[in-house]
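Of the protein chains in this complex, all but one are displayed in their positions.
Per-chain residue numbering starts at 1, and chain names A and B are given in the order in which the chains are listed.
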Amino acid sequence: MENLDRIGPVLVMFLAAGLVLVLDLLPPRSNKRVLAEVGLVGVVLSALWTAALLIRETGGSPTDLAFAGTVIVDNFTLFFYFLFPAITGFVILGSLDYLDQMADRAAEYFALLLAITGGAMLLAASNDLILIFIALELQSVSQYVLAGFLRDSRSSEAGLKYLLLGATSVAVMLYGMALLYGLSGSTALPDIAAALRTASDGQKAAYLAAAGALAVGFGFKMAIVPFQMWAPDVYQGAPTPVTAYLSVGSKAAGFAITLRMFYGTLGADSIAGDWANMFALMAALSMTAGNVLALQQSNIKRLFGYSSIAQAGNFLVGVAAIASAGGRFTVSSSAVLFFILAYTFTNLGAFFAILAISNRIRSDRIADYAGMWKRAPLLALVLAFCLVSLTGLPPTAGFWAKLYVFNAALRADMVWLVVIGVINTLVSAYYYLGIVRSMFFTDPRVESPVQPTVSLSLSMAVATLGVLAIGLLPGPLLNVAERAATVFAR
Amino acid sequence: MLGQWGHMGFLVVVGLSLPAVALVISFLLGLVKIRPKDPNAIKQDTYECGIEAEGSAWVQFHSGYYVFALLFVVFDIETVFLYPWAVALRQEKLFAFVDALLFIAILGVGYVYAWRKRAFEWR
Partner (left out) sequence: MQIHSTEQVVFYLLAVVAVAAALGVVFAQDIIHSALFLVVTLILTAGVYVLLSAEFLSLVQVLVYGGGVSILVMFAVMITRVRDARGPLDGAQKPIAIVAGLAIVTVLVLMISRTEWQQAIPAVNRPDESPVRVQRVITQTDKGQLMSDTDAIGHDLFTTFAVPFEVASLVLLVALVGAIYLARGEEDEVT
């Protein structure tokens, strides 16, 4: 039972998913509110369980293995045990409104969403290649379906593209895992790390090839260049709450496993420098390509697709910095975790504002956001605030996030990467603030006011306050990130 | 190692060669004019009896087939997992038993879902 306790928060998620499905099948068909409430209860219970684990963790051992070492529940895992349910809670609240359009599909929708969350949490807790793969697949399969959930031509195209590219990248990743198994004779991450430490020079190339192959699969999840092709189409075609989830949840899951895999397992000095350079290159490409392509978008969801590629590039700057920094591991990995948190709040806030607006004006075109200040002052303010945070200006969470990440890169002597990052911040300011300008300083074509629903306003308020609070007082959250990152300290 | 599979290999070879030999013999007999070659319309029919085949085989089939095939694959994989379970059950005792029951129960939800959503009905 000790074992089950460790993955309790995950089990709660899966149980909630199953319950949602079963409730829908029972003769008195429950309405979608009940299903959403089941989901929310699952989220809260899961978070409470994590809190209980955390309280015990402070007195207990630093790492906790369970299930014959396939599952690891340390501070890093607990960080994501909190993060993923939180994201899902937000997304469920944001979906209520949206689901009015699809009356009897709510069960599948919520069940898949909860299954993804459970999968993402399990991914963060994985300590074995087999579990990593299966947790990743659970998320991917559900996400393919959710991307095509609307079943119209655009949504189906999104689902299909996501599926085809996803299956290909997962196949490459699996090849990398096979290489690791062949090199180390074990699927357990600690065994692989041990094998790497004693590896001969001849094996180094094979380890690097494996690292590259893994980066394909993880990079696909994070939507970084050159594995970003799916992002704009899927972001545009998927239902907007799903897009919101993909832009934060899927990315966070990708980074969770990247950190665990690359620092926890492949972090030996003999190859760390090489893959750090690979990530640095990907970071530079992602930031540049994402921002430049975002400049010419006219659809706001598509714009966020490109913007999220650029933001993933920012995460990667931190990722690359960790390995180059050698002994100073925690500074950079906590910067990445802090960035993930800040980005989550910010992007969710922005997406809720977009949801609230697009639900009413029935359009995703940026041109239709003109003069939003006059139609919905609060929504316009929230969106503007989140866009400022995405740009990385004070007094927002995004400012500190960028500061920490770039600082980590500077300490790792990656000046060129920071220069590219700063130039890209300027480029991104152009299109982020362009939306703000259009909302505040142009006249609306239609005067009718836009009103958000209660659930949306609530989640929007929480997300925005989060962005503001982190922006004014980044200390506590940085502590949290640092504690989670201690796992990788050596 | 190969020994126990040698019989299997032998079977495969025999199985593959039977039709090949038949075709070759027929061809050789045709060369020396023992086998008559006299094609006509009825003989060239796809099916000798039953309803006459009409049009091209390249039509779009009903998508229901696909759902059935998919259901088949899913439960096929379930069976595959139960096979090592059956072999290992005697050693692993209660834990494995409960484990597999849970596995089946989860897929049972899927089965009920498919049933209630009328995926087993042909429409």
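Simple rule for what comes next: contacts are C-beta pairs under 8 Å (C-beta built on N, C-alpha and C of every residue); 3 or more make two chains touch, one makes a residue touch a chain.
None of these values were measured; they are calculated from a predicted model.
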Absent-chain contact - pick from A:S46, A:T70 or A:S428: A:T70
Residue of A:A115, A:M372 or A:I435 in touch with the missing chain, whole complex considered: A:A115
Contact with the hidden chain (one of A:F90, A:Y144, A:F339 or A:F488): A:Y144
Residue ranges of chain A at the interface with the undisplayed chain: 7, 14, 21, 65, 67-71, 104-105, 108, 111-112, 115, 118-119, 122, 128, 130-131, 133-135, 137-138, 141-142, 144-145, 148-149, 151, 159, 182-186, 188, 190-191, 194-195, 200, 202-203, 205-206, 209
Hidden partner chain, residues of chain B it touches: 1-2, 5, 9, 56, 58-63, 65-67, 69-74, 76-81, 83-89, 91-92, 95-96, 99-100, 102-104, 106-107, 109-110, 113-114, 116-119, 123
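FYI, only the chains that are shown with their structure count from here on.
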Approximate Å spacing (C-alpha centroids) for the pair chain A, chain B: 42
Chain B-touching residues of chain A, taken from the complex the two chains share: 18, 21-22, 25
Residue ranges of chain B touching chain A (in the complex, touch as defined): 106, 109, 112-113, 116
